[in-house]
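A single structure is presented below for examination.
Note that one protein chain is taken out, while the other chains of the complex remain in position.
By letter and in written order, the chains are A and B; residue numbering begins at 1 in each of them.
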Amino acid sequence: MNALETRQLTLSYGEKNIIESLDLTIPRGKITVFIGSNGCGKSTLLRSLARLLKPKEGAILLDGSSIAKCSTKEVAKRLSILPQGPTAPEGLTVFQLVKQGRYPYQNWLQQWSEEDEKMVNKALEATQLSELAHRPVDSLSGGQRQRAWIAMTLAQGTETILLDEPTTYLDMSHQIEILDLLDELNQTEQRTIIMVLHDLNLACRYAHHIIAVHDQTVYAEGPPEEVMTEELVRTVFDMDCQITLDPLYDTPMCIPYSKNRLANIPRKKAEVI
Amino acid sequence: MRNYHALRTKKDLLSLHLHNKTLWVSVIFAFLTVIVAVISLGMGEMNIHPIDVVKVFLGMGSEQHALIVQQFRLPRIVIAILVGASLAAAGSIMQGIVRNPLAAPDILGISGGASVAAVAFLLWFETSSITWLPPIAFLGATLATLLLYVVAWKKGVTPFRLVLIGVGIKIAASAIVTVLIMFSPFMLQNKAVLWLTGSIYGVDWSDVIMILPWSAGLILLAGLLGRRVNIQHLGDDIAVSVGSRLQIDRFLLLIICAALTGTAVSVGGEISFVALLAPHIAKQIIGPSFGGVLVVSTFIGSIIMLVADLIGRVAFAPVDVPVGVFTSAVGAPFFIYLLYKNRNR
Partner (left out) sequence: MRALLPNSFSKISGIFIILLFMAYLAYASLIFGVIDTSWQNAVEAYTNYNGTNEHIIIKEVRVPRVLNAIAVGFSLGIAGTLLQSLTRNPVADSELFGLNAGAALFVVIAITFFGISSLTLFTWIAFAGSAIAGIIVYILGSFGREGLSPVKLTLAGAAITAFAASMRHGMLVINEKALDEVLFWLSGSVGGRNVDYLISVLPYMLLAWIAAFLLARPIQTLLMGEDVAKGLGQRTMLVKIITGVVIVLLSGSAVAVAGPIGFVGLITPHLARYLVGNDTRWIMLYSGLLGSILLLAADLGARFIAMPAEVPIGVMTALIGIPFFIYVARKGLSKG
């Protein structure tokens, strides 16, 4: 069964449609990555999957039933999203932040059950933040901060986690750190991870399933090896490139051409063009 | 390291999570509030030693002292505490919702709405019972809040629009108050001006009885809703993601904020900056978690009001300078400091 599906989904900002009548299925227990050029609507699509944005038409199905019809707390127990560039109030500690992930399980009387405590500690361990639990979030490094936010979504204990560009503003080593963490969560706990990434090569390395968004709809989807073609990059990103294999992992790798440097390509390689 | 203390009944029917530091900080500030109150009770036209003040409460003081302390000074002190606490609670809520450390009910026009209602009431129903003032001020504050909310609504309410439109409403409110004062007789003009500055001159036990249930009840309610404020701290997307009914909660909290503001305005007029100051100081001490901020800031708000009122009573005696003058004198520079501190947000 699929984790998330859309039926005839149309999304818009004002009059302008961003996504039009889209039918999409996202596999359970896999890492799915949305790619596409700036402003193609991939973030919008992700936000709508997490009910942060109401669709203009159509429906989004979570485990087969429409999320618009479920109570928001019920959805929150099954699906969490980490938006782009979240900010924590000044002085909030990691522990206080992660604790908030338990919101859907609490009520007026029950504000800190044993289950809550267990889940929060587990989330802190999974993200290796137990040591830093009582440090303010704003005193952490970019990578640690992002881990803290991921810990919050983990504490929410959902099977599906959506992340909007979780690696933006991070340097290369922190990007890998975050993606490794997500990869591990997927492998050890079979969580469904759905995210937007800008870096095509990292997307190919970590994703099981890639969805390329272009021109108000899905241009192509499937495993990276099948989806990532020179043709796709030309259409979706309006860029010429060569697809080779990642020397380490044999996943597809996209090497773009530069306009004025064609002459500098050694002859042997130039023949390929 | 044990920073927290969990309270649970069997099977987790009731469970609470308490921050140890918040607990002892609250106790200290509660104690400080009492000390300041006792000192203030002793000062005035006739100075009474704090120990004699304590004696009065233990039933061992002289009759004269008892009369001055209990009949003349105590009501005013209790009002200062209640008004300070209500304003601080209103400010804590507002800062939580608006996610801007500079937002406060007096800056966003909610106090202004209360003032318009109150001044209009004083102008047109001068003879009727003054006990109607709190509900009227509360009504004005609520209407201003509703207006703020409706006008700022555009597929939901964002902190950004709340701030700008709130300031607009505040200015409109003061324009209306100006007109009302122009049309009122001279005696009332003075009263209205006093009102606009914020003063707790001449309150008595009936005022205390009038606002006590409101203040206490609303602060308690705010405490119960603490979780919902905390989640709003993290931004709209996160709040929706973890299953909060964001717009409903935000609306509910704004109404409680308005009610607390109206309660304070009904006896004290527009006392500025307490609602801004108190939650900030609380946050500096115990961090931004709402439950703790609410408790600690109510004590701090009370202390600010007690001190400002004491200075107003004593420093320029026999003239009773409105308490709002001193809260502004301290609050405005602090606000400027906050603007500077948050310059990169």
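Here, a residue touches a chain if its C-beta (ideal position, glycine included) is under 8 Å from a C-beta of that chain, and two chains touch if they have at least 3 such contacts.
Predicted model, so just to flag it, every value in this text is computed and none were measured.
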Chain not shown, its touching partners among those shown: B
Touch with the omitted chain, as defined above, among B:Val25, B:Ile107, B:Leu122 or B:Leu260: B:Ile107
Touch with the omitted chain, as defined above, among B:Ala216, B:Ile248 or B:Ala329: B:Ala329
Among B:Leu164, B:Ile209 or B:Ala317, residue touching the chain not depicted: B:Leu164
Which of B:Phe29, B:Phe138, B:Trp214 or B:Phe273 contacts the chain that the document leaves out: B:Phe273
Residues in subunit B touching the chain absent from view: 100, 102, 106-107, 151-152, 154, 160-161, 163-165, 167-172, 174-176, 178-179, 181-183, 186, 189-190, 193-194, 196-199, 272-273, 316, 319, 321-322, 324-325, 327-329, 331-332, 335-336, 339-340, 342-345
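Keep this in mind: only the chains that are shown with their structure count from here on.
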Subunit A and subunit B: spacing of chain centres that average the CA atoms, whole Å: 43
Contact set on subunit A toward subunit B in their complex: 47, 50-52, 71-77, 80-83, 86-93, 95-97, 99-101, 103-104, 106, 108-117, 134, 136, 152-153, 156
Subunit B residues touching subunit A - in the complex, by the definition given at the top: 1, 3-4, 6-8, 12-17, 99, 101, 224, 227, 230-231, 233-235, 237-238, 240-245, 283, 287-289
